[in-house]
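One protein chain omitted, others in place.
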Amino acid sequence: MKSIMLSKYFASGLVTFTLGLCSACMAADQADFDALWNEANEKRKAAAAINYEWRDTGEFLETAKKEQAAGNHTVALALIAKALEQGSDALAQAEREKDLWQARVPK
Amino acid sequence: MKGKIILLSSIVLATVGISAYAGPEQDRVAFQKFFHDKFPRTPKADFINGIYSIDAASREQWLEIEEFPPYEIAIEEGEELFNTSFKNGKSYADCFENDGKNSRKNYPYFDPKRAEVVTLELAINDCRVANGEEPLKYAKGKLAAISAYLSFVSRGERINVVIPDNAGALQAYENGKEFYYRKRGQLNFSCFDCHGAASGQRVRADRLSPALGHVSHFPVYRSKWGGMGTLHRRFKGCNEQVRAKGLNPQSQAYKELEYFLSYMSNGLEFNGPGARK
Amino acid sequence: MKVSSTTRRALLKSLTFMSAIVMMPKLVLAAWPKKAFEDDSVEAAITELYGTASEPSDQVTLKAPDIAENGAVVPISVTTDLPNVESISIYVEQNPNPLAATFELSKSSLADVSTRIKMGTTSNVTAAVKSGDKVYTVSREVKVTIGGCGG
Partner (left out) sequence: MTIKVKAKLSDGVVNVKLLMKHPMETGRRIDTATGNKIPAHHVNELTCTWKGEVLFRSNLGPAVSKNPYLSFKVKGPKSGDELLFSSVDNKGETDQGKVIIP
């Protein structure tokens, strides 16, 4: 699901790049970016709420914003993809550890 | 039939598991035994020296530093701060009995009224706030200096965390324990993975220190920092080294972690402040 | 050039200090050996400092760790039984400027000094001892490694 969405945005980024400036595309790009960014940030926050955020996720998201503002949509989207992946992995890690940690306690 | 046996045995196992867990004291005994068995040549009282209790080469350099450790500057600063009156005329001595001497052993403790763990650093800031002063930052600087002074005048006291008969206190302990053993961060390590199971092994050029005694010598002057830092500053650094986002010093999770980890070292001496690489 | 008041104060302070040390014996008058501290080789710095070349000696003892715990704080000790020791100095070959420190001894001093130095990378550390008109050295390698997590 996620990767389909992302590849769509990569593709649209590429189209924008090829066709040059197109204000409608730019607006669409921005809306897409915002939606994806928020989704990644929500994941990050969900992980943070259970002390499971990874170190670099926030930085990826911050940098993505800057790259987007500088017009580097492809780079920005790649960073969001990394942040999304980290957010998902962190949440999965928390879930997995729910049962596993007890086994490490010295008996 | 086979399914029934499995079901039955898992019930038996679960029951045994529950009845076998007698609480923090059982944890502590097993925890300390783990390190005593892992490092049989280290005298039990020497674990307060962290990595230097198991690594002779670095111990020698540490002893050189201890000839005149840089934390002595912080102790002096801390003493001055401790003896400086607040604007309302009161001072830290009004919060810490006996001029702060031997007060280190009273922390961390669980305060049932506040329903939270109170650490030495938290108590220092509570004292300031109660007397109309701004709280200090928790990771380093003045707060670490005052903590260094209070630790210094309490050297030789024994770590003696008492978990009161209180659901909140036990929960705080359990939370700290769970935090300690859960893997986290991109590198997927728990605190215990490095400082328990793998303690004594090398991570690149560094040897991993054993967890037993970890809390005894803080705050520390760390050469890498070029200055003093509190236990929670180190927690944060450790978390970030496994690429988890570090939490704020004195966050609930870190206070509970300190509570658990201190309990594990019960019986060992406080020997802070310390010097580390 | 505009001189800020703090600079002026510092200048004033140092002048006061200088005038104070003018009254001190000769030993103190020797200025900080800027050139030796800027030399980029051990041998150049030794020659600059002592006006003579050095020779290795097993009568100088240099104590330094084989592997430094932290390159920012490497404990170093130098002792010798050589007679009439006037000066002891310490060099880190691979540092941009090898000379780390000199110790100027008086008649009351014993040739037994220690300090802590910074090392950017694995390097030979050299101790030089001026005994009479001669300069004797001893070197040993100190490894500086990239830390894992650290202490």
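Letters A, B and C mark the chains in the order given here, with residues in each chain numbered from 1 onward.
The rule we apply is simple: a contact is a pair of C-beta atoms (placed from the backbone, for glycine too) under 8 Å apart; a residue touches a chain by one contact, two chains touch by 3 or more.
Computed from a predicted structure; not experimentally measured.
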item: Chains still shown that are in contact with the chain withheld from the display; value: B, C
item: Where the unshown chain meets chain B, residue by residue; value: 67-68, 70, 72-73, 76, 223, 226
item: On chain C, residues whose C-beta touches the chain left out of the figure; value: 10-11, 13-14, 17, 21, 24-25, 27-28, 30, 32-33, 37, 72-74, 92, 95-97, 99-106, 108-110, 112-119
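Here, only the chains that are shown with their structure count from here on.
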item: Topology of the chain contact graph, where touching chains are joined (line, ring, star, complete, other); value: line
item: Most distant chain from chain B, judged by the mean position of its C-alpha atoms; value: C
item: Chain B-chain C separation of Cα centroids, rounded to whole Å; value: 39
item: Centre-of-Cα separation between chain B and chain A, whole angstrom; value: 35
item: Chain C: positions in contact with at least two other chains; value: none
item: Multi-chain contact residues (two or more partners), chain A; value: none
item: In the complex, chain B residues that touch chain C; value: 50-51, 57-58, 60-62, 64-65, 67, 194, 202-206, 208-209, 220, 222-224, 226, 237-238, 241, 276-277
item: Interfacial residue positions of chain B with respect to chain A in the complex; value: 27, 30-31, 33-34, 177-179, 181-186, 188, 190, 192-193, 196-197, 239-240, 243-247, 253
item: Residues on chain C engaged by chain B in the complex (per definition of touch); value: 65-70, 72-75, 77, 114, 116, 145-151
